[in-house]
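Here the complex is missing one protein chain, while the rest keep their positions.
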């Protein structure tokens, strides 16, 4: 690889220019009471790879299953998973997150260079998702066997199928505890009941989802950024009358997640300034990092690497000791 | 912690001023035929922690899952689970009750100081609960691993999903028997059929729920205080014509629970006099203790500790030998 | 216990006055091809306890789960399970039948005096039972651990949920075979389809239920006494035109049960003459015994013991050698 | 037993008078590639018991479960399973087929005299069978323990519940393979979709069912004899325009069953000439034998034995070497 790659931030390099004022603290690894296996692996993700300094920059590539190949049309190169793997390696991401098939068939070429988060459940977007539920596509043992450093699980908070989901998460969480693998929970409000209470982007729903992930045992929780809208009026009190701004709303979500580290998801592709503002707002609110897929790999490689360098620069500002 | 903490009642300190007249007896540990593990742990909860003297003062913090973060708005400090843990420790509660996530991430700082009741199942309040069912969020093995002194399970008595619930409870009960962990059953009437027969707060429903918990093997049963209303007329006979007062109705419930120790739940926040009256009425009826969450941690810390001291004082009046 | 208790019939004391003429034979233990564990335990129930002479007099106390505490209002003493245990002991019943909770919390005081039949599944009466199904509340291993002499299982014959029921019964039967515990099947017609074919008290339904229990492996089957009514016209042929009297109808049911010993259930409380006539009719028809709950424990203790003595006297007339 | 019993055909006694012309061949045991356990047991059924010469004459007695005791009214003696057992023994049947209860309670008196086929799943006729599914009533291990020579399983081909059925059959087939027990599949078209495509007696449905049994691993398949009717016009092509006669239609079914040996079921009681004609037609078409229940045990014993002798005589004509 002759291209310039992005350097990982060493904690020592993190310095004085941090705006301490309005920043919310984020949990230190030390505070989490983690067993050794989880601690070792989280340290690897948070300090030895990616931007370091206790932050996370994750590249997800599960959209082929979740959305279908449509997401790859914008940047045809991205249809080949090698594109994302190489991007994750050359952009020095903390980890790449994907399902068993892309792990078994491609990871062997990047093992040791890019940490792996094995996503353990998923579904297609074809049937309606009023009863959303993601079945297991892999196991914690698969993750151990492949040398992954964490596992990912999507829980659809509020779905009528939540009983099966909570139970399935229990099984995954128990195995993750057994093998010492950090558990990253994609906490997504979903389903008919959510739609009637303000929708999946409401603060009500996202705030609730973050807390559910914490209570169910997530080590890290991936949440969406809440989007205030008129539909918030349909949320239960006090959410229906809160009227928080974007930043305050997200800060609330991070607080609800407690000692679960927070990853912000990127969602659909937006402009660079919007994206970077979202990152700063998230980190200021106490998030530990971001998990951006389409906003990165839907760009041409050079553009994506340039943006990644900018993200590294921002993350350096938020470095903290373990 | 420099704040004054509440002292645990020693049985010896419990004295002559007990009003014996109208008091219903409560089961002694000796009468329960418990295996050694359950006996050891229940003695710890009933005599070595909290008010002691065979009583229970439990602080639950599962509302983040069951109701969402909305419950924490009244007292923003309460959003951080450390608040409740510290309250349970400094207020000398018999135990704190919560789900796996809050146990794994926070309990390590309080282990040895606050006994833990690991709540093993739950659900969110987002979907309608006509078919209420709480899936497992943790296991009895988790409880053993974490050093918990009891496990909690919610059974929705009367729900159309009762078959899955009874079966799931069997699995939990069997494991709890195997490991000698006391089983505390949250016995809640719920579901469409309950609504048609007087509702979840009717004596019919709560009385039935208490008995179900006993028959299914609860060591301790958590019940709500029945609320007489016009809807009682829709209950099956003889409940539709009983017209018992609050105290008599609750006494009935305690009798139906037989040798399952009774915990009264607090429900929504009420005024101090109402709360204390409810406690005395419950203990007079033969309850073993209370499990009050929002009525305590929705208050500022000093206020909560003051009220806790008053509760300790009441509990001392009801102390009995094992 | 200073009260006079009822003596068990010894086979030797069973004598000449038996009306042999119209009596249907009942299966001998010898004919059943039982493995040693089942044989030993059934002999204990049929010959060493209760009226003896190969008969069964069982006291069930599962109504708190199946009907709710409402059944205990008639005789408030009966709300405390100790009442039924003492009645079973002092009335020399063959066994008491109940769920795990009442076994774990109370049986230790009566172990060795009253044989235990652990009922292994149940449900509440709260939801409608068009799809009736009773989930497991206990296991055969529980029964072994507690020293029970048999297990009980309710199958809802004809329920739309029959597939789950048959399968669950398989699991119980397999374990009962493994541990040598006699299997007593509560064979109850139930569900929407039964209602359309003459109802749960029709000969059609009860006759079918008895046979199903036999074919599925019951050692003993508990049936209700069929009640001829106009609804029989809705039963499939030939039942819709049979018009058998009570005695002949029940005799038919006993024959359909084949080598499964038949227990007659008591149902709601009736007058003494009605009750005793039902017992004689049942025994004449080839039943092995009765399982009467409300008809006994809804009476005051002395009244119940007096009636129990009368039942013993009748049973002595039907004694037979193993 | 002083009554004359029917002698088993020895292959040597099978002779020259076989009409070879129009007869379809039937699979030899040698061609089936069977593992030793299956081979030993099938040889016992096909050559050492019953008519021998590679044929099967099976007496089923599962109607008490499948239809209820109504089937026993025609011949009241038949209500007692001993009747069928004695008939199977004295009529020298190849085997008797029944559920666990009738095996555990009665087979011990006939073990060694009558081979046993343990039927492993069943259901009652009470609920409508648009979603027909038969749950397990016994296990392959039960069959091994009881000394059975084969197991029976009903698959409802075309039922909307076919996914559960196919899966359950997998479990049974796997165990049967493990223990070397021949698997006899009752292949019955059933359910709403079948009704709309010509019905359960159509060639379309029965032909499909026979093939499904073959593909799913049946060693022997029990099929009904197709009944041409106007409803065939609703079957998918080419069945809707085939218009085969009875004999040709059945021959087609036997061919579709491939190397699964074919048993023809008897269905409702018909006249002797009809019955014998059906047997000859079946054997000419390549069937291995018949499984007739009601047509035999709904007759008085002497009549049934007489007919059985006639069946033996026919079967002798179709003997073949292994």
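Every chain is named by a letter (A, B, C and D) in the order it is written, and numbering of its residues begins at 1.
As a working rule, contacts are C-beta pairs under 8 Å (C-beta built on N, C-alpha and C of every residue); 3 or more make two chains touch, one makes a residue touch a chain.
Computed from a prediction, not measured in an experiment: that's the story for all the values here.
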item	value
Among D:24, D:170, D:270 or D:321, residue touching the chain not depicted	D:170
Hidden-chain contact residue, picked from the options D:45, D:126, D:143 or D:260	D:260
Residue of D:41, D:105, D:211 or D:231 in touch with the missing chain, whole complex considered	D:211
Residues from chain A at the interface with the omitted partner, ascending	62, 64-65, 68-70, 73, 79-81, 98-102, 104-109, 122-124, 126-128, 133-139, 141-142
Chain D, residues in touch with the chain not shown (by the definition above)	32-33, 157-160, 162-167, 169-170, 173-174, 177, 189, 191-194, 197, 204-205, 207-208, 210-218, 236-239, 252, 255-256, 258-260
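One rule holds for everything that comes next: only the chains that are shown with their structure count from here on.
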item	value
Chain copies touching (chain B, chain C) - same or different residues, decided at half shared	different
Relative orientation of copies chain A and chain C, as a Cα rotation angle in degrees, nearest 5	145
Distance from the mean Cα position of chain C to that of chain B, given in whole angstrom	37
Chain centre separation (chain A, chain D; CA means) in Å	59
Residues of chain D touching at least two other chains	none
Chain contact topology (line, ring, star, complete or other)	line
Touching pairs among all chains present in the structure	A-B, B-C, C-D
